[in-house]
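Missing here is one protein chain; the remaining ones are kept as they sit in the complex.
What follows is chain A.
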Amino acid sequence: MSTAKHTVPAPAAVDEETVFAEIAGMLRSMLDEYGLDDIEIAPESRFMEDLELESIDLVTLAGHLQARYGRQVNFAEFVAGLELDEIIDLSVGRLVEYVVGCLKAGEGS
């Protein structure tokens, strides 16, 4: 598990396709580690129902996100603002939208 550095610059290209590819890569390495390498990752995949991740795995993902995107992406706060049902139904695509939104907001400031 790599330790987060808080100084990683945001990617130059902030588009959904790039961010999806990056997040899918993080999820792929986590799933491979759990021996779930046959699970497909798509924008509509839900973390818990489809990718079979537990809530503690989302904490690991939060660490990966911070290592990649720095402080402007705060996954813990994003999830804490959701209702329980929304957390259970959270999809990869919804997270991608959130990350892109944060990065664009960061660019504008």
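Just so we're on the same page, a contact is a pair of C-beta atoms (placed from the backbone, for glycine too) under 8 Å apart; a residue touches a chain by one contact, two chains touch by 3 or more; residues count from 1.
Keep this in mind: contacts and distances are computed from a predicted model.
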item: Name under which UniProt lists the unshown chain, selected from "Branched-chain amino acid ABC transporter permease", "Succinate dehydrogenase cytochrome b556 subunit", "Alpha/beta hydrolase fold protein" or "Putative tricarboxylic transport membrane protein"; value: "Alpha/beta hydrolase fold protein"
item: Residue numbers in chain A that touch the chain omitted from display; value: 1, 3-4, 48-49, 52, 54-56, 58-60, 62-63, 66, 71, 74, 76-77, 79-81, 84, 87-88
